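Taking it in order: structure first as structure tokens, then the write-up.
The complex appears here without one of its protein chains, the remainder shown in place.
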Amino acid sequence: MSNVLRVKLPLMIISIILVVIFTEYFLILPSSISNFVSELQQWIVILAAFAIVLGAFNLVKIHLPKISKSKEISDKFLNAWLIAIMTITIVIGLIYGTTSSQYTFIFTNLLSPVSTAVWSIMAFYFCGAVLRTFRARNLESTVLIISTFLVASGNAPAITAFIPWYENLKTWIMNVPNVSAMRGMIIATGIGVLFTGVKMLLQVERRSTVGAGE
Amino acid sequence: MIQSGKIVQTMFLLTTIATYYYLSWLNKEKGFVPKIRKIAALDAMEEAVGRAAEMGRPVHVSPGTPGAAESIEAQTIAGLAVTSHVSRLCARNGVPVIATASRPELLPVLQEIVKEAYKAEGVGEAYNDENVRFLSDNSNAYAGGVQGIVEREECAANIIVGKLYGTANVLFGRATVAGKTIQIGGTAYYLVVPHLVVTCDYVLMGEEVFVAEAYLNQDPKQLITVFAQDIFKIISLGLLIIGLLTYSMGSNLVIDFLNT
Amino acid sequence: MISRDIGLWIQALLILMYFSQLYKDNLLYRFSEYTLIGIAVGHGVLLAYQNVVSMVYIPLTVRGEYMLLIPIILGLLIWTRFIPKYSWISRIPMSLIMGLSTAIAVRGAIKTQIYEQIIATIRLAVIEPSTLGTFNNIIIIITTICTLSYFLFLREQKGSLGISANIGRLTMMAMYGNTFAWFYMSRVASLLAQMQLILIQLLGLG
Partner (left out) sequence: MSNNKENWLLRLVHLDHRYYYLVLIILLVAPIIRPIGLPILVSDPTRDFYNYVNNNIQENDKILIWGGMSVGFWPTEYKPGVIAAVQHFFDKGAKIYWISGTTEDPVIYDQYVIPEIEKGSADYGINYVNLGYYSGGEMAMSAFAKDISSVVEQDYYGTPIDQLPMMGEVSDANDFEFIIHITGSPPEWLLRQYNSAYGKDCGFISISGMMGIYLPYYASEQMIGFINGLRGGAEYETLTGNPGIGLASTDTVSTGHIFFSVLILLTNVLYFIDRRINKQ
């Protein structure tokens, strides 16, 4: 009995939902079924919101024990600070609301600078990667490096403003090889997505639900 | 019955379901197992381990750098299949294998895989736990750790297939300068592939990572998926070529067909 | 002149803390990283809570639609994932999410990712007014077919399939180079914004 509940039921639910959504999308059906599907989709949007809270549970589950377990003071403080700032954000958001000036202060002055820093620091690592590894060792890396060079230098207005024809090289790479290579991969990925659905429909895909709560 | 403009789409979906069902029936009843073509990167692994045996140097292998919740993600599982394959090759040729984990929860899984590989090759006692190491869950620190291992222990091969991010160029970076290590990398995330192309000798790109997993596991379900997907890639190519011919002669045959 | 806005000073401080990892990994960098992780997750939980309240409060209290209690209960069941003994229960609501998200992706993928791309390539089989246009169309048609042929795994890449697979692979190299350069643009633009914040808004040098 428990095996049916633990493994068979989730796979069964997935197959049923796939059949319902496909029939509602492809076939002409009475509006009552279409209303039921709207209701179902509304419910699952609510469910998805609950799933986001898992992130907070996961964070607390990983970092709370570290406060007591870790040896150095700095580690204890950092993990305690992580959970503290998370709680402060939630509490201020609940008390004053996310449109309040207090909350905007946290959002603008604490969250946004570091979120952008995560991406801007990559500019340095990109340059480091190019310096250390971007060497034309074989035909493939040569084509890749020439394409990177032409597109990157084509994106510098200081060059293209003075050499008008230069940007055409960049636009050619973007509109011809890039489009055709992406098209091949989009079709291949589309077929891949299709078969993920087929495997779930035929309850072949064991791994997708086994992961949760194993 | 079927909404206008979606008839051919419905037929396409039903044929994918029918094809897969027929193939898995063929497999169960007639024992039909599709055969996948040789994949350059996988043959290179055998060659690399052979070279490592001659030079008497170790081989480093890792299932990539998954994020916190991504340890059970598809690419990491494909990376574990590659790790198991490399461990078996090394056990067979008596080459010491160094497997590193970038997540704490991956360490026991890696230890299990490498131990099984040694046992399957009948040299169970040759397995020792030091060779399976957890370096750090900070991706930069992990990449530095791998770089140190490849250099310090002069690994003959550096094989990392799985979920990779921006640190991929550090994972493979130093060896290209030295140039005596065969590097094999693989990931599905298209932004990271350039890092692998410029540093590795053999690269598994995008879908190839999952096909390599099916090739190594010889698991009938995965092989059938690859076979069925190939059929539909050929169908798409067929539609495309027929469409090109008819369209250049002025008729919208295929375009109207697809839009009915 | 240097600005007095305390907010700007905090932003600049956090940015410099994060950038200190370039010199070497240190406590300040990890403090700024943990601040980001904590607030981002807290904000996510807050907005998720607001989303549930906004979808459920009025129908339940005003219109009395008690059917909405079902998704709420199922949602709470997702949280059993962290109770070791009962974590399998979370698989039931998760399978609802998994099923629906796959279903709406699959039903759309056929037209969006397969048919439309085939039709767009077919439409290129026409003589353009400019010779360069026709030349580009021919190149796109050939390399699209080659790239797709590269992803065929059942026949050895020899003979004609070998040639087309290699052309496909080289086309993908040009695509990867283009994508890599555009991602660098994305990162440099972000670095630019942070330097503008410090140099112009904070220090008033602009």
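General observations
Chains here go by letter, A, B and C, matching the order in which they are written, and residues are numbered from 1 within each.
Going forward, a contact is a pair of C-beta atoms (placed from the backbone, for glycine too) under 8 Å apart; a residue touches a chain by one contact, two chains touch by 3 or more.
Predicted model only: the values in this text are computed from it and were never measured.
Only one residue in the set C:35, C:113 or C:149 touches the chain that does not appear here, and it is C:113. Residue C:197 is the one among C:8, C:74, C:152 or C:197 that touches the chain missing from this view. Taking the whole complex into account, chain C touches the unshown chain at residues 22-23, 43-44, 46-48, 50-51, 54-59, 97, 100-101, 104-105, 107-109, 111-113, 116-117, 119-120, 175, 178-179, 182-186, 188-197, 199-200, 205-206. Taking the complete complex into account, residues 25, 34-35, 37-39, 41-42, 44-45, 48-49, 51-52, 98-99, 104, 107-108, 111-112, 115-116, 118-119, 123-124, 126-128, 130-132, 134-137, 145, 148-149, 152-153, 155-161, 167, 171, 174-175, 178-179, 182-183, 186 of chain A touch the chain not shown.
The criterion applied here is as follows: only the chains that are shown with their structure count from here on.
Taken together, chain A and chain C share the touching chains B.
Taking each chain's centre as the mean of its C-alpha atoms, chain A lies 4 Å from chain C. One finds 21 Å separating the Cα centroids of chain A and chain B.
Residue positions 21, 106-107, 110, 114, 118, 121, 141, 144-145, 148, 151, 172-173, 176-177, 179-180, 183 of chain C each touch two or more of the other chains. Contacts with at least two other chains are made by residues 22, 25-26, 58, 122, 140-141, 144-145, 148, 185, 187-189, 191, 194 of chain A. Those residues of chain C lying in contact with chain B across their complex are 21, 25, 106-107, 110-111, 114-115, 118-119, 121-123, 125-126, 141, 144-145, 148-149, 151-157, 172-173, 176-177, 179-180, 183. Partner chain A is touched in their complex by these residues of chain B: 1-3, 6, 9-10, 13, 16-17, 20-21, 24, 68-69, 72, 74, 77, 166, 169, 172-173, 176-177, 190, 194-195, 197-199, 206-207, 221, 225, 228-229, 232-233, 236. Only residues 8-9, 12-13, 34-38, 138, 140-141, 190-191, 193-194, 197, 205, 207, 211, 226-227, 230, 233-234, 236-237, 239-241, 243-245, 247-248, 254-255, 258-259 of chain B touch chain C when the two sit together in their complex.
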